[in-house]
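Dumping the structure here so I can ask a few things about it.
Note that this complex is displayed minus one protein chain, with the remaining chains in position.
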Amino acid sequence: AGRDYISVVGSSTVYPFSTVVAERFGKSTSFKTPKIESTGTGGGMKLFCKGTGIDTPDISNASRRIKASELTMCHQNGVNHVVEVLIGYDGIVVANDIHAKTFNLTRKDLFLALAKEVPTSNEGELVANPYTLWSQVNAQLPAVKIEVLGPPPTSGTRDAFVELAMEAGCKNFPWIKATKSSDKAQYKSICHTIREDGAYIEAGENDNLIIQKLQKNPDALGIFGFSFLDQNADLVKGALIDGAAPEFATIASGEYPVSRPLYFYVKKAHVAEIPGMQEFLNEFISEKAMGETGYLTDKGLIPLDVDKFNEVKTDTMQMNNLAL
Amino acid sequence: MKISALIILLLVFAAFSYFMAKQKITTAYRQRQQKTKILTLPKYFGYVAALCSLLPALIVMLLLQLIEEPYINSEISNYLTHYEHSSDNDLGLYLNEIKSADTADKVAALSAEKQQVYHRYHEIETTTKRTHTTIVLSIAVLFVIWGMRKINTDTPARKVFEKIIEGLLLLAASIAIMTTVGIVFSVLFESTRFFGEVPVLSFMLGTEWSPQTAIRADQVGSSAAFGAVPLFIGTMLISFIALLVSVPLGLMSAIYLSEYASHSVRSVAKPILEILAGIPTVVYGFFAALTVAPWIRGLGESIGLSVASESALAAGLVMGIMIIPFVSSLSDDVLSAVPQSLKEGSLGLGATHSETIIKVLIPAALPGIVGGVLLAASRAIGETMIVVMAAGLAANLTVNPLEAVTTVTVQIVTLLTGDQEFDSAKTLAAFALGLMLFVTTLVLNVIALHVVRKYREQYE
Amino acid sequence: MVKNMNKALLSKPSGLVEQALKVNKQTTTEDALNIDYTATVGQPNCQNAKFSTQNVNVYYANNQAIHDVSLDIGAHEVIALIGPSGCGKSTYLRCLNRMNDTIDICRVEGQILLDQENIYHQKQDPVLLRARVGMVFQKPNPFPKSIYDNVAYGPRIHGLTSNKAELDELVEASLIKAGLFQEVKDRLQAPGTGLSGGQQQRLCIARTIAVQPEVILMDEPASALDPIATAKIEELINELKENFTIVIVTHSMQQAARVSQRTAYFHMGRLIEVGDTNQIFTNPAHELTEKYITGRFG
Amino acid sequence: MVKNMNKALLSKPSGLVEQALKVNKQTTTEDALNIDYTATVGQPNCQNAKFSTQNVNVYYANNQAIHDVSLDIGAHEVIALIGPSGCGKSTYLRCLNRMNDTIDICRVEGQILLDQENIYHQKQDPVLLRARVGMVFQKPNPFPKSIYDNVAYGPRIHGLTSNKAELDELVEASLIKAGLFQEVKDRLQAPGTGLSGGQQQRLCIARTIAVQPEVILMDEPASALDPIATAKIEELINELKENFTIVIVTHSMQQAARVSQRTAYFHMGRLIEVGDTNQIFTNPAHELTEKYITGRFG
């Protein structure tokens, strides 16, 4: 027999949003509830790009944009028409226990505290990160031990954090910024490499666990997605970054600097053939889901601004093929 | 005809053959009328006849089943010459709606073109299935006719039947080999690709494991180091701590249960202990991360030690508790299996109970205990969740239990479920790690087998 | 001479039983054995008793295995316990060093005095008792250790020697006494389980005497051995009796005759007759003893 | 009479061995037994042989357990195999129904003919052979099934009966023949393992005769039983000999004397002497037989 349900794979970050839509879709229509696998973005792409056909997924969630190499792979395997849907943003927050001091960080602080090697006062010189206290990084900060619980290198959250927070902080040093054009590899390795001496703790991808660990250890900071802060506002509080507190409005407006886009990708070939595909897409991009006050925002998704939302809506309705 | 119906039909037919053959032989025996010799029971002739009809037909059925769908698809695609499909997969997709249309409503909802295809499809499907059913059934009939002709009272039916059964038993035993082959097959290809990028030696002997953010091709290639040594050391460190907890506790529990406890205590305590092994590891993980780790940290800091918040010690301790039943159950069994005569020999010399246990029972039960410990160790090596939650993922090359370490399995899981590209060295590394782990346990097992055998030879 | 005697014994070998059986199939055998056996015939007491047991009753759960046995065992004598299978020989023997303590369901009543002291008294320590009353079992049961360690086991746990040299000496002396030293002196570190059955049994004896017990209990020590090994064990017992009191259970009347001074005959948990070995075998006082000795059953 | 005879046998019970031993400690016992035993004394052949074994050698791996034994077993006779422990009685017995096949390392050479046919011939089916040559073991080993099913097992697997009534009849007849029916007739559905030792052994015999074998092999069938149960088994053997050929291994000379017509004496894997039971026990021809019978060893 054929497949009468929609199959979605991919990011664990998009999973909480994708599933809400799926559930409402399943409950309010006569179609089956789509199956949403949480495989991680990379694992999802691998499955998604394996080909078209009923034994491949119809949709892949991603907490980063699809890569050229992945798209090429898709094309090679006959997945010629891929539609990209940007669904909103996820803020990445740095938080600590609610009873601890509130941190007011800059991205430069984050870079200095977490990079493997930091620049000295001499231009061009790097030393292994010597800082053990926040106050050494920035005298304004409290004199507590640098201890940050965050995701491992395999995670998209980490990837985004490195790019949006660390690299931005890194650019504060002009000579490093200069290497970007001269020696790109060198630049990346300075800005993107996180210290491995125990100050940064790779704590796995269970954000609830990080939150609970923060409560046991009030000195520590944790890095995780905004929706977890939203739900646990009584337990943890977010640090200000570059003066902006992690809140709905600041993230949506871009004032809060560390947020990343969330996507899903659709195989056009499947839309007509898998029962319910079109209806599911309609539900997802509807105002009541993705809109500014849609139910996805209740779950912590930072919505697109109106223009972007309309653009995405049109692109999706027209099934525009993605090209990178 | 539906496959299940066909199988039922074949079974009915086999039953019929069984009775035919049995009847034939019973009649033949009766005609002989001499009962001096013990004869093979007629039912064995029946079994042979039944297998005769069943086995070849089933094999053919399986083969046909394999080619059925491709055949139908090729037929339908011949019919669908006007349907342009860019790849083979698309046909399946095109047919999906047709195949899922199992109610009249859904059929009615199909487009006109698809409705046509729907009818054609069902025509082809019906004829194909009918042909296949005919083939399978005629094979069953032919073999039975052939078998019935061949069978006579001199056929060693019981032996033939038992040979077939023995073959099936051997087949079952060989599944272990097939599984091994399957495992090797499933990790080898990706591992080779990995070793194409990272030299085997630097993987096996490298002391730095730091697959830093290399999610995009243009990122920190420079600092991605794939030296597996820290992972193996980490695995060993945590397993060692776990064994340090579970072996004494498990062994002492086993000793208490098998030597000191009354029967009723034993019958209650043993199953309770076994529950420990059944608790999902996620639960242990939470416990280790949220209760044990902070406690150890507090304790360490109160005596002036610096303890990482995710320490190998916390994960190891909790894991040790989890594997207690592996050690205790098996040790209990082997301790009770030590001949009573040895125990009496020692007691008879005036040894106390504990002296007897330590100096005689445990040495005599050692191979079995070692077996239990090995099982526990392999469980520890294979454990993932506790380490992810309580020991973190940092690949420190250290044997200090107060620091954070990571293990091979944890890395496999995070690498495979992570966000990086699926053909990046990072994802592939997971397969290489899997292969290494598999080879390591295999080697350990071969060694263990030899050691145990040698030990047995010496003392039995 | 031998032949004549045998002729007498067996002239109608199966006749007796057969005749008896023919009369009334279902009950004769019991009848034939339904002889009074409540009182013990012979001299259960002796002066200079090492062990003195009085009115011993032993139960396995609700099943009584020993009924009211009273028997003295003299110092430096070899006493043989004989009787048909299941008559309670082993059970009685195992009371003498409280080996029965290891069987949960086993319960011992009555008095058993070793040198005038009740060994079942609360204050008595079975560990000490077993060091004083050694035991050799039916099947040789060397520990899975080296020959040396087997013999050194007892002295080590009891701390009988204060240094290695002394221990070496004690092990050697015990092996010599057990007649095993010559055969194993070159491989004291080899596993004890690698020896032949007879050697193993002698190793077990060496192990027992290394603790220098006062009494040695032997439960059919030769029944698992071949004739040659058996002869060696018997020879050894004859030597050991100079220094030890020995109680031996055997199912071979010939063996009892060869090694013991006194013999006790058990039947269904009761001590039927006890006396000089010579007398028991040549002139049994009790009908049951006679029937057993002449091979009417067993 | 009995008493006198015993006196002669035991006047100096341990003297003989002891004296011999005293001369040269390490070697005497072997010397005492170092008597030629390569040829079999007596009449190994008989007319009307059911089994005829010729030059049988049995090896366990490289260890020879039976040396060159040739012996006939007559139809409807009871032949007893005696000899000291480990001399190969069981091994020889188990050759007769190829029970040794189950031991991997065991290898049998020579000819064993049952009714003129070589049972070790390739074409011979050991399963059929074992149905013809039944076996009763030392320890009673009833199946953990009901009494009825125990007896019915053989007839069922061989298809000996064609309906329930016939099977019931056969089971009853076998139990009657084994002298067990009276005791169990009300509880045929009760587990066979719940019977007493003696009853279990009779159940095993009933089970064996239910297959109506031609020969019954018994390996120390009464050694685990008490005297009363033993007497019952012996009585049963005496009845069974009317219909079956019986080969019985026993360690009790008395038992051999009571139940058998012919006796074969084995020693260290060799058949030393075989002959009329009467003659063997009263007038053994071979020195070893005599020594064994007079209790000089074993």
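Going in written order, the chains are labelled A, B, C and D, and every chain counts its residues from 1.
Methods note: contacts are C-beta pairs under 8 Å (C-beta built on N, C-alpha and C of every residue); 3 or more make two chains touch, one makes a residue touch a chain.
Here, contacts and distances are computed from a predicted model.
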Name per UniProt, for the chain absent here [options: "Phosphoribosylformylglycinamidine synthase subunit PurS", "Phosphate transport system permease protein PstA", "Phenylacetic acid degradation protein" or "Alkylation response protein AidB-like acyl-CoA dehydrogenase"]:
"Phosphate transport system permease protein PstA"
Which displayed chains make contact with the chain that has been left out?
A, B, C, D
Among D:Val108, D:Ala131 or D:Leu170, the residue in touch with the chain that has been omitted:
D:Ala131
Touching residue (missing chain; options A:Phe228, A:Phe264, A:Phe280 or A:Phe309):
A:Phe228
Among the options B:Ala269, B:Leu366 or B:Leu402, which residue touches the chain absent from this view?
B:Ala269
In the whole complex, not just what's shown, which of C:Ala75, C:Leu113 or C:Val127 touches the removed chain?
C:Val127
Please output the residues of chain C touching the missing chain, sorted low to high.
125, 127-128, 131-132, 157-160, 211-212, 214, 243
To test your reading of the contact rule: which positions on chain B touch the chain that is missing from view?
38, 158, 162, 165-166, 168-177, 179-180, 182-183, 185-187, 248-250, 252-253, 255-257, 259-260, 267, 269, 271-284, 286-287, 321, 324, 328, 333, 350, 352-355, 357-358, 374-375, 378, 381-385, 408-409, 412-413, 416-417, 431, 434, 437-438, 441-442, 444-446, 448-449
For chain A, which positions touch the chain that isn't shown here?
5, 7, 9, 12, 15-16, 18-20, 22-24, 26-30, 32-33, 35-39, 55, 98, 205-209, 225, 227-228, 230-234, 293, 295, 298-300
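Just so it is clear, only the chains that are shown with their structure count from here on.
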Of the chains shown, whose Cα mean is nearest the mean of all protein Cα atoms?
B
Per the centroid of Cα atoms for each chain, what is the distance between chain A and chain D, given in Å?
85
Find every residue in chain C that makes contact with two or more other chains and list them.
none
The answer for chain B against chain D in the complex is residues 37-39, 41-42, 158
Which bits of chain B are touching chain A when the two form their complex?
86-87, 89-90, 92-102, 210-223, 286, 289-290, 293-294, 297, 308-310, 388-389, 392-396, 403-404, 406, 414-424, 426-427
What residues on chain B touch chain C, complex-wise?
263, 339, 341-352, 355, 359-360, 363-364, 458-460
